[in-house]
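What follows is part of the complex, with its chains left where they were.
The letters A and B name the chains in turn, as written, and every chain counts its residues from 1.
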C-alpha cells in the first residue's frame, strides 16, 4: 500500500501483442489488452499484418492502453528469433518502415505510437553489437527529428542499448522482467543456467511489487540488486500468460501501486 | 511557347519509381528522377523495400521531385499485376500500411507523400469493382482525417475510381497516358486491340503537348476527345522509358509548358 501523504507509486505493465499473421495467432490478445497498460505491437516484420495492426490499435485505443512499436528482423518464418546480419543503414530503414506503418494505422485508430521495443533476436543483437544498438537509436532520433513524434525506448537498464540511447538523448523507459532471474550485475540469468526462469506465481507477484515499491530485486545469488523500473514485462506467448498478468495486476493494485500507461 | 499575356500552362510528369526489391531493379530510376516531376514510389507490397523507399525519397527530395504512394496488392511474386480477392476492410488497411511506411521514410528524407496512385491489378480492380475503388478512397479519407496529411488521388478521369473519389471529396489529379490509345469515350483502348499502344516517339510528343495545351486527345477512331489532365504518365518499365521521358520533357518545354510537381 502506498504510504500516506505521498503520491502513489505507479508502473506500466507491457506485453507483446498482435503477434499473429493472417489466419494464425499466438497469444490471447483480447484478454491481455484488458490487463496490461501498454501493448508492444508487432509491425509486420516478425509478425503482424495490416488487419492485426489496426485491430490491435483500435482495441488498445478503446481501453486506454498505450501503443509501442515492437520492431523486429524481417523474418516471419523465424518469428524474429533468428539473428540476421543486416547492414546498419538497412536496419535503420527497416525500423523506420515498421514505425511508419504502425504509426499510420495507430493514427487512424485514434492513438499514437509512444515508444519502441526491439523484439527477439534484434533485441539481443542490440545488447551485444554496437551497430545494431546504434541503428535502433538512430532510427528513433531520425523519426523524432522528422516531426513524426517523440518516441521513448523501452529496454532493460544497464544494457548497451540503454546506454547508447541515454547518451544520444533518447528517453529510456527501464523495463523489469517478472519471470526472469537476475544476476548480481542486474542482467538476466541466461536461460541455460539455473534460476533463469521464475515459475512460482506468488514469487513473481512479490518480485513485481518489490521492484516497483523498493526499486530492487533479489538476484539469483541472493544479493539485493538495485532495479528501478518504469514498466514490467509480461510474456504473452507462454502458457498461463493471462493468468500471470491478472495475478501481477491484482498484486500491484493490492499494494497500492497505480497501473498507468507510459505516455 | 505560351502565349504572351497568359500564365504559362503547366503539367506534372509522373513515373513509377523504386520498383526494385533487394538486389533486383527494373527501371533506370536514377535517370528518370532527373526527368519527371513526380515519382510514384512503390511501398513494399508489389515492389520496394525500406532501403529503396528511403533512397528514392532522398533522391526525389534532393531534386525537387514530388513523392506519391504507389500502392499495390501484396504480391512480390506477381509484381502486383495479378488480381487478388482482398476483403474491402483488409484492402483499406493494406493501403494505410503502405501509406504509413512510405510517409515515415519520406519524412526522414525531408519530403512528404502528396498523392496516391494504385498500381497494376489494384488499379484495374478499382476501375471495375466498387469495393476496391471504395477501399482506396476510404483509406485516403481516413489517412487525412487522422491528421497524416492531405492526399490527392492520381488517376484517369472518367473511371469509377475517379468518380468515387470526387463524390467523397478527395482531390483528384487527372492523369493522361502518353503511349496509349484512347477510345471515343475517353478510356484506354484495351491492349488486345489495335491502336492500344503509341510507339512513334514524335507522335507521343505531339499528343503530350496537345493534351496539355488544348485539353484534347485524338481517339483511335479519329474523333477528338476532351482530355484535360494535370499529370502525364511515363511508363518506367518499358525499354526506352528514359528516352521517352527525355523527349516528352523537351517537347513540352519547347512548347512553353512548365513542368511542375503536383504539390
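Just so we're on the same page, contacts are C-beta pairs under 8 Å (C-beta built on N, C-alpha and C of every residue); 3 or more make two chains touch, one makes a residue touch a chain.
The structure displayed is predicted, hence computed values, not measured ones.
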{"item": "Identical protein chains across the whole complex (2 displayed)", "value": "4"}
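We take it that only the chains that are shown with their structure count from here on.
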{"item": "Centroid distance [mean C-alpha coordinates] between subunit B and subunit A, Å", "value": "40"}
{"item": "Contact set on subunit B toward subunit A in their complex", "value": "44, 50-51, 53-54, 89-90, 93-94, 96-105, 107-108, 110, 142-143, 145-148"}
